[in-house]
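Removed: one protein chain of the complex. Kept in place: all other protein chains.
Should a chain be cited, it is by its letter among A and B, assigned in written order, with residues numbered from 1 in that chain.
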Amino acid sequence: MDTILQLVLNGVAVGCIYGLVALGFVLIYKATELVNFAQGDLLMLGAFTCYMFVVWYGVAYWAAFALAIAIVGLFGAALDAAVLRRVIGQPQFAVVMLTIGLGAIFRSFASITWGSEIYTLPTPFSARATRLGGVTVSHEYVSIIVGTIVLCGALYAFFRYTKFGVAMQAASQNQLAAYYMGIPVKRMFSLIWAISAGVAAIAGVLLAPVSLIDINLGFIGLKAFAAAVLGGFGSIPGALVGGITIGLIELFAGAYLPHGFKDVAAYVVLLLVLAVRPQGMFGAVGRKRV
Amino acid sequence: MSLLHVEELAINFGGISALAGVSFDVEPGSVFTIIGPNGAGKTTIFNLLSRIYEPTRGRMIFQGEDVTHVPPHDIARRGIARTFQNIELFEHATVLQNFLLGRHAHKRSRFWEELLFLPRVRALELEHREAVEKVIDFLDLQPYRDSFIVNLPYGVRKVVEMGRALCTQPTLLLLDEPSSGLSVEETEDMAFWIQDIRTLLGITVLMVEHDMSLVSAVSDRVLALNYGRVLAVGSAREVQAHPDVVKAYLGG
Partner (left out) sequence: MRFVFKTSYGQDLGMFRDGVQRNWYIALLVGLLLLPRVLPDYTVDLSLVFIYGLCGISLMVLAGYTGLVSLGHAAFLGIGAYAHVYFIHDLHLPWIVSVALACVITAAVGVLVGLPALRMTGVYLTIATLAFALIIQEVFARWEHVTGGLKGKPVDKPVLFGVSFAHDVAFYLLCLIFLIGGLWVTLNVLRAPTGRAWVAIRDSEIAAQSLGVNLAVYKTMAFGYSAALMGVAGALFSHKIGFLAPDIFSVLLSIQLLLMVVVGGLGSLHGAVYGAVFVAILPVLISQARDAVPAWGGLDRFVKQPGLEPGLFGLILVLFILFEPLGIYGRWTKIKLYFAMFPLYKRATFRRQKAYMRSERLR
């Protein structure tokens, strides 16, 4: 029983990370119908930026956290303004390739600026744990779960109750009409990219103590795809639910299935979902009107 | 026996009943027009016939065979071709390639033969080309033969789409708003072509149309539709004078 609780706790924590990255995907997809294959690499940049402030410049953890979010968020907005705006209206495939290329550039940049080894980020929760009954509750995992809950609550309120959120939905459904209504569509998109990049940065900093920082940290984005698809690509709560589900499946597969299944569990789930129910748990299927 | 027999056709989208039991018959060699306000369900009937949608109830019998549940790609082979309200041409291909695709239902070459481009494949391709050139002559599209669709004006695209449907050598041609977006001259040309299609080519035409002058000029029978129900069936003049139809269009 204790083992199961342990697996559940760890699975939920890992799943929260997948959910946060998936959240970044879904935010951009809802707004612009682009799939950002560089989301994982933005996570990596966030982790490295925080590391740089803490280890190189001796800034306090929470301040470094805030700085990392701000810098990566601004970078996301700049990316939208400079690069992504030019490809609006092009076929989706071109944009996919563009984001893949951008991801490669980010990785290269990271390896040049910070080096290609593995680094550790010292945090106030590092290597501390509390025992509750038979379960070891690692503080790092708790920080991940709490951070995710806080962030999702904030985003939900933002989209539901502010003008920005509604305007963003309008811009995503019919860009030209949104322009006519006076919505500053370009600024909306940059804002969405800033938020998405900020979410990725938060995920990166939360993940850093658990999985250590290196330039390939971004490949976690591939598993987050499974989370986004499982939850339904246009659904924000779906991203989180999908992420947690994938995290749990992974942990339990690692414990009960033969060696090697843990690594591919997420992808198998992804293929099954796409083959059987492409809209995932909460998404909607579109159909072209003729 | 009628060419197309539609019986109690109905379809629901969520809670909305787009068609609520529509029945009609199309006689071979005639031009049958469906009119009605926007949202009446006219294009929905076409989409059901093309098997893009699945009906909730009802039947469609074409040439004596029940086509209510056949797969969409089977419809062309059976002899039904259609045009689309918002043009669905292959944008990055030429007019000629679009027309040659219209011949796909008559494809007789096999994949392995095509891999080696055997003389038989070449002969079949030349046959297809001859058939397509006949349609190009019929519609006077010679100057546009090698143009890409993206470069063509709207009026020409409408004609190309009809031509592509003609290349399938259909028995029944479904035209969805053939005159929408066309100028007066182009609409007159369209009227002549529809009459020629019926008289010279012997193809039955089932048409959705808003332009009453075109409807009166070419139709043999007219059906008025509103809110998914049939209001009236008859000749163009009878239907236009029918009190329910007048109420649907003018209100009151």
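Here, a contact is a pair of C-beta atoms (placed from the backbone, for glycine too) under 8 Å apart; a residue touches a chain by one contact, two chains touch by 3 or more.
Note that the structure is a prediction, hence the values are computed from the model and not measured.
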Next on the checklist: So one chain is hidden, and I want to know which residue out of B:91, B:140 or B:196 touches that hidden chain in the complete assembly.
Outcome noted: B:91
Next on the checklist: If I consider the whole complex, including the chain that's not displayed, which of B:48, B:67 or B:100 touches that chain?
Outcome noted: B:100
Checklist entry - Hey, which of A:123, A:143, A:175 or A:190 is the one touching the hidden chain? => result A:175
Checklist entry - Of B:29, B:72, B:143 or B:202, which residue touches the hidden chain? => result B:72
Checklist entry - Going by the touch rule given at the top, which residues of chain A touch the chain that is not shown? => result 32-33, 35, 83, 86-90, 92-94, 96-98, 100-105, 107-112, 116, 172-176, 179, 215, 222, 225-226, 229, 233-234, 260, 263-264, 267-268, 270-271, 274-275, 278, 284-288, 290
Checklist entry - At which residues does chain B meet the chain that is not included here? => result 50, 52, 71-77, 81-82, 84, 88-93, 96-97, 100-105, 107, 109, 111, 114-117, 121-122, 125-126, 128-130, 133, 164, 168
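Here is the rule we use: only the chains that are shown with their structure count from here on.
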Item to check | Mean-CA-position distance for chain B and chain A (Å) | outcome: 48
